[in-house]
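Sending over a structure as structure tokens; questions will come in a sec.
Heads up, one of the protein chains got dropped from this complex, but the rest are sitting where they should.
As written, the chain order gives the labels A and B, with residue 1 at the start of each chain.
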Amino acid sequence: MAPLYIISSSCISPQPSFGVEALLNEMISYEGNRLSCIEPDYKQFINPVQIRRMSRALKFGFSAAMDCLQKVNCQPEAIIIGTGTGCLTDTEVFLHSIKDYEETALNATPFIHSTYNQLNGMIALNKKVNSYSVTYVHRAFSFEHCLLDTALLFDENEIETSLVGCFDEMTKEHFDMKMQWGFWKQESIQSESLLLHNSLGSIAGEGSTFFMLSKTKPETECNSILDIATLFQPTVFDLEKEIQYLLAKNNLQLSDIDILLSGDNGDTNTFEANDFVKRFCASSTLLYFKHLCGEYDTATGFAVHLANQILTEQVIPDYLYHPEEINKRSQKPIRHLLIYNNYFGMNQTLVLMVNY
Amino acid sequence: MPERVMVSGLGIYTALGKGVQTNHQQLSLQLHGLSSLDMLETLHAKSFPYGEIKETTSDLIQSAQLPSQQGFNRTSALAILALQEAYEQAGLLPNNACRTALLNATSVGGMCEIEKHYFDMLNNPSAYKYLAETIDCADSTQRLATAFGIKHFLTTISTACSSSANAIMLGARMIKAKQADIAVCGGTDALTRFTINGFNALKNIDKNYCSPFDANRNGLNLGEGAAYLILESESRCLQRKATPLAFISGYDNFNEAFHPTAPNPAGEGAYQVMQRALQRANLQTSNIDYINAHGTATLTNDESEGNAMKRLFHNLPAFSSTKCYTGHTLAAAGAVEAVFSINAIQQQCVYANLHFKEAMPETGLIPQTVFEKNIPIQHVMSNSFAFGGNNASLIFSKV
Partner (left out) sequence: MQDVQELKQVLKTQIIESLNLQGMTPDEIDDNAPLFGEGLGLDSIDSLELMVLLERNYGIKIEDAREGRKAMESVQAMAQYISEHRTK
């Protein structure tokens, strides 16, 4: 596949990741198993007429996209967005209003916003981008498929640049239901200690990340996404085969992977696969990210943003190591980084990145 | 020059019935499938006509003959039934060794079941754990993948009413790029209270049978259904001696960036997307023999699409909207109408646009109003336009 050069990146997350280019020196730890985004002052990105109708997910998604576009001076030739649940608040509001008003005199706005491609349309409308536009809604493949689609468009010589992003929000209603369904840890934990809790479930998160991707390598130092794989309910054997294949396709050895950024979400149900990848990539420095952003369908977007910063700065903050492995600090130069995400076993993905 | 992308199997389930043959027969008899609702409880059950499939969800699940029925909803059951037909026609068996990509589309996924229990679910989630996996759009895709043994690649696209047209487009691109041997593309949507109330709040559902491209049209009728296409390269088709039904000669996706829900009345986005699809197919407007229009019968769509067709085609070929037979099946519509477009090629026919009386003053265009057969159909264009300016156009051609 064509490498995807990262020209700019913006991320709204439970960490103060927005409006700063550098890696954070420290992380914020949350209690209570639900991490919410730190929301910026939206007025600088959204005009007053638009903002009054927008719910949270649209606001932080739109702001992340606008910020990402402001950093570069060009129009994207495609807008490709991934989301697992879209504007969940709007979906819930509309469900409630159907019940509360007994199917009469309903406001259309939450219905309109519950359609998954709303953010695509809104960005296109605002920036007057007449282009290819698609929304992927396949759970924890959603963001990865945006990257794959962009790579295909680059290979087809259709476009030179693409705005690729993701957004997902967590609402109280959804959190409470998924709590009962065993998605989240039953005991209330501090997010920084996520990996120390040997129990079922994870912690909930949310966020939005956008990237401007280019087909052409910029003249300055930069990073790119080299390859992506998405695996549906893979066995450990499938995983091993896929990693080998990914490395072979890119003429790499296992020892070339300097960092493994693991999406281990602390759920003991996925221990086997997470442990396998960790042991398989034993020569790589092992880092984690779900304790920063929580678990959600498009958390890989957060991971790619973080990876991009690590590759650029060649620095690894202490909070990215497993709390018990902090003595394994690495000072080596970082060239190749592999993200492995595991969303409750069913969707597992690999993203291979490189620094030039 | 990349190989041609062939369509080797079709499967469909709409209010017209189950199967490609039944759908074609009803269309050729100019019989629509619209009626008031019997299967779904809503205040609006009798207020509007709908393209409802007259089978209970549990009967649908039964007839799909699944090893386990746990958590299956209407959206997934319709999808499985339609895909079974497509596999059969293509001569493919489930769990085959091909690198198969499943590109599925849905607009509301498991909402059909979730909305029935939502408030009980809030109060007592543990009683509804069997619905936990069905709450999003990926569920029906993953169930299809499991039922047909597809592991190589699976995704779900949701761009409202153009969703499955985009799924077909992605399938064609993946086959061209040799990223898959077989691409299974299409979409599924069941009628839900959620969408009925949503479109009603937008005030664009017609109380009567919808009349696309008519001066007095007054909105759309909603429908449900699922449809799938099997795509593969020409060489693979030859190699396994499959009979290609048509090939995909052109496609395009273009965002018109005009308004959150309404199209540009002048039809700029529709014009662009059709033109770009023609360019990609290396065809002239005069090569198109039939257009299966988006034709929702809303005030804005038909004006916009009409203007665009008029501007692009000097001699407009026969065109009609088949949404007056099936209702607007939302995310499934692109695939449903792709099946009809390929049928038009197979049967060398054009379908009639029902309930048309008077041309829109803005365009003066008159759609095809009678079913006609034995006419040469080489290339068919199928349009799908959506909320958010998400437009798509596909061109299917005779092998």
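Annotations for the structure displayed:
The rule we apply is simple: a residue touches a chain if its C-beta (ideal position, glycine included) is under 8 Å from a C-beta of that chain, and two chains touch if they have at least 3 such contacts.
As the structure is a prediction and not an experimental result, all values here were calculated from the model.
Taking the complete complex into account, A:Ile112 is the one of A:Leu35, A:Ala65 or A:Ile112 that touches the chain left out.
Of the candidate positions B:Leu43, B:Cys98, B:Ala132 or B:Ala262, contact with the unshown chain belongs to B:Ala262.
Although one chain is not drawn, its touching partners on chain B can still be listed: residues 201-203, 259-262, 299. In the full complex, chain A makes contact with the omitted chain through residues 48-49, 51-53, 101, 104-109, 112.
Following the convention adopted for this analysis, only the chains that are shown with their structure count from here on.
The touching residues of chain A, when paired with chain B in their complex, are 79, 84-86, 94-95, 98-99, 102-104, 106-108, 111-112, 114-118, 120-122, 124-125, 127-139, 141, 145, 149, 152, 155-156, 173, 176-183, 230-233, 297, 346.
Only residues 42-44, 106-107, 109, 115, 118-119, 121-122, 125-126, 129, 132, 135-138, 141-142, 145, 151, 153-160, 166, 170, 173-174, 176-177, 179, 193-194, 197-198, 200-202, 253-261, 269, 272, 386-390 of chain B touch chain A when the two sit together in their complex.
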